[in-house]
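Quick one: this structure, given as structure tokens, is what I'll be asking you about.
The complex appears here minus one protein chain, its other protein chains still in place.
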Amino acid sequence: MRVVVATAILGLAPRAALACSACALAGISDNAAAYVSMSLVLTALPLGMVLGVATWLYRNIRRADRHATGSISS
Amino acid sequence: MSAHDAGRDPGFVEKYLYSTDHKTIGLQYMLTGMAMALIGAFTVYVFRMQAAYPGSSVPLFGRVAAADYNYLVTMHGTIMIFWVAMPVLIGGFGNYLIPLMLGCDDMVFPRVNRLSYQIFLLSSVVLVASFFVPGGPFGGAWTAYPPLSANSAYSLTPYGSTLWLLAVALEFVAFLLGGINFITTTMNSRAPGMKMFDIPIVVWMIVLASVLFMGSVGPLVAGAVMLLLDQVVGTGFYDPSRGGDPVLWQHLFWFFGHPEVYVLLLPAMGIVAEVMTVFARKKLFAYRTIVYSAVGTGIISFFVWAHHQFVAGIDPRMASLFSVTTLIISIPVAEMFFVYIATLYGGSIRLTTPMLWALAFVAEFLLGGVTGIFLGSAGSDIYFHDTYFIVAHFHYTFFPIAFIAAFAGITFWFPKMFGRMMDETLGKVHFWGTIITFNVCFLPLFVTGTAGDHRRVFDYSGFAELATPQMQNLRILATWALLAMLAFQVVFLVNFVYSLFKGEAAEANPWKANTLEWLASSPPPHGNFETMPVVYRGPYEYSVPSRDDDYWPQYEPGDTADDGAPSGPRSVEQGA
Amino acid sequence: MRAATGRLPGPMDATARALPAPRREVVPTSVLGMLLLVGAEVMFFAGLISAFTITQAGARPGTWRLPSEPVLPAAATAFNTTALLASGLLLVRAGRQYRREPASATNTVLLAWVLGAVFVVLQGREWIGLLGQGLTIRSSTLGSFFYLIVGAHGLHAAGALVGLGVAWWRLRQGTLSPGFLLGAQTFWYFVVGVWPVIYGRVYF
Partner (left out) sequence: MISWLLPQASSFASTVDGLVLLISVIVGVWFILAEAVLFGLIVKFQARDGVRGRYVSGEEKTEKRWVSYPHYAVIVFDIIIIAAALRVWNDVKVVAPPSEEQVRIVAQQWSWTFVHAGLDGRLDTADDIRTVDDMYVRRGRVYTFELHSRDVVHSFSVPAFRLKQDAVPGRIIRGWFRPTLEGTFDIQCAEMCGLGHGLMPGRVHIGSPTQHEEWMRGLTNPGATARTVTPATPVTRVAANDPAYAHPGETR
């Protein structure tokens, strides 16, 4: 319940954020938005790339394994 | 032995200094790391003496000035993380073990591998050189927050900070090249028959650590280049008066800095898994769960970095979010430790020196892990941030990682590396001496940290709350324990050198272990195996009921499980 | 049984160096190695771009670009960009030709190299012009970021051109290994692919 309330406060009352350095200077809310969006990009990018390479590898490894067993049975 | 090398004896330089052999490179990494550890140990000796006896002359160093203290703590952190933990765990064990455990002759890019070590060596030289430049070495903490690190008018170390940054950047390049090799080799050079889930856990862990490293290091290198330009060219990337943003560096640094913790933790966990299964004569409990937990840890580790910045002036709403992700990462890590403890159940445990180290890793890291909860919770981090509580916390994680797990690995693979056994008595003296003094050293720091003792402080006399005799006694206790701990490392060095020349000769598989490196002779020749091994089963088939031996090497022909249809050990498991 | 004969002949076996170990290449080694390097490089540029975006958003009025400084020549650079993209497309074509008949790719690789070189040279000329107009690496935050990001990309392009040039030379000599070409291609695609992002972010 407290989490819900806390989240609600955080979401609904951003102006109450006091120790928020990023909000303190005039016109700097762009800066906060840039921080958040760039954090998302930086976090998602490596995970996406790793996922891509991992999927590619996984497919090839499976194909290699299947190929290997197939050639034996033949 | 590859074709062009056959029948030719390489000279000393080619064999030891300019080799492309993964084993030589691994040992080079490990020995360089151990040499750097001596410098790291000397720095901690000096600044702990100053903390315990402020103002007195430290033997072998002299009086410690404020600038000395700052560079000593900075260098201690930098060296121990980047020049000891990284080369020993990743460069050393990674290079040495991966091709052997996969059953191939070498890395896929041997020359890139050699280049990796050469760059690493260069970075070490640059770092050591920074001790001798005018102004002294960099003293702005291993996190190097600008503007302090960006402007020599603030740091007063015009050359030291540049050399420090250069050394760190070079070091990253070295491990980047190494990581490419590790991952590619593991994917493309496995012995025939070795499927993804037949790979020993330690190889999995080093590969996952390399993936984490390569995914996170880019932004820090970008930030380091910007910082370097600020220092050398005079740009204003981090200078607020010229439109720069000092907090930016903190983001770029910790975006790498937190995954880095897991880059080091995972290989250590892998080493411990190998040692534990061998000396408990047990199959690793829930192999796949460990791999999946490690992957999960890696993924979540990209979402937690800002917990280092709760009080650094970031948006407090963002801090709440990172507090949640930080606590979530405790879930996969706790899972791994539960699995390790469960592995002991029903075992036949032999408390050899490597096993003692491996068990001590689990026991000690647990305390480091649970104290992390205090720091990941944003509410309590307000108080604990930058106190000795944090120092004690991360020494309870990093000391097990960089030293306890490394000692487990070195004592375990020493027979393979050098063909001789290490002395058990000296090993146990070293173990107990180190573990007891380690705890006596860092438990008091939890107390002083909780009482408000903040980090990197050269002299407490100005702080009425911290300059009390009780606090000073705790500091003195920690310092004496540290001195004793350092003294016990001499036992290890003596054991290492003695065993290298006079130890009992080791057979190929002295521990009766399953993985492929024990098939090669001790030490393995260039090219590793006389006949290339073929893999028939997973790496942890210990105490299989249907067999006389309580181990069943991966390379030993036998009931081969065909695809999909479990046979041999797997049918036993279903019957149980 | 299965395992003993389980070696999968990789596509590169014909020309790869003689390997005593039975290796199972599930993917071409050079491509995987290069992809991992490229992944780290992408993160490097992502770090630079994110630093650029954050600093631009946070800069107080007047500190980002000084009024005395020139506006970045986005239109002129569009031509350079086209040359680079065309070079990338040509290299795709070269790869296809190489798979059919190696020797037939020689001229396409050369053309791709020339277009890449045109890009690097034109970027260099652009720098000289901007420096003359007062935009230097120290003059403003924009200048610092411009020279850093575009310079870092230029260095990568120059390095990739060396690799591509070696590939072309070896192709002409008939000593090119498919692995080398694949590696050089992968890196060049990265250089080409990251540029539109930089161009879109930095120049506008």
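For clarity, chains are labelled A, B and C in written order, and residue numbers in each chain start from 1.
Operating definition for what follows: contacts are C-beta pairs under 8 Å (C-beta built on N, C-alpha and C of every residue); 3 or more make two chains touch, one makes a residue touch a chain.
Nothing here was measured: the structure is a model prediction, and the numbers come from that model.
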Residue, one of B:Ser320, B:Asn439 or B:Gln472, that touches the chain absent here:
B:Ser320
Touching the hidden chain, out of B:Lys428, B:His454 or B:Lys512, is B:His454
Out of B:Leu31, B:Ala66 or B:Val497, which touches the unshown chain?
B:Ala66
Mind pulling the subunit B residues that touch the left-out chain?
65-67, 69-70, 134-136, 139-141, 143, 145-148, 152-156, 158, 240-241, 244-247, 280-289, 310-313, 316-317, 319-320, 323-324, 327-328, 330-331, 334-335, 337-339, 341-351, 359, 362-363, 366-367, 370-371, 373-374, 377-380, 382-383, 385-387, 447, 450-452, 454-460, 462-466, 542-545, 550, 569, 572-573, 576
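Just so we're on the same page, only the chains that are shown with their structure count from here on.
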Indicate the whole-number Å distance between the mean C-alpha point of subunit A and the mean C-alpha point of subunit B.
26
Rounded Å distance between subunit B and subunit C, as computed from the means of their C-alpha atoms
34
Listing for subunit A: what residues touch at least two other chains?
22, 31, 35, 42, 46, 49-50, 57, 61, 69
Contacts with 2+ other chains: residues of subunit C
1-2, 5-7, 24, 26-27, 32, 36, 39, 42-43, 46-47, 50, 54, 58, 60
Which residues of subunit A touch subunit B in the complex?
6, 10, 14, 17-23, 31-32, 35-36, 39, 42-43, 46-47, 49-50, 57, 61, 65, 69
If we count contacts the way the header does, which residues on subunit C are in touch with subunit B in the complex?
1-7, 18-27, 29, 32-33, 36-37, 39-48, 50-51, 54-55, 58-60, 63-64, 137-138, 140-141, 144-145, 148, 152
Within the complex, which stretch of subunit A touches subunit C?
22, 25, 27-28, 30-31, 33-35, 37-38, 41-42, 45-46, 49-50, 53, 56-57, 60-61, 64, 67-69, 71-72
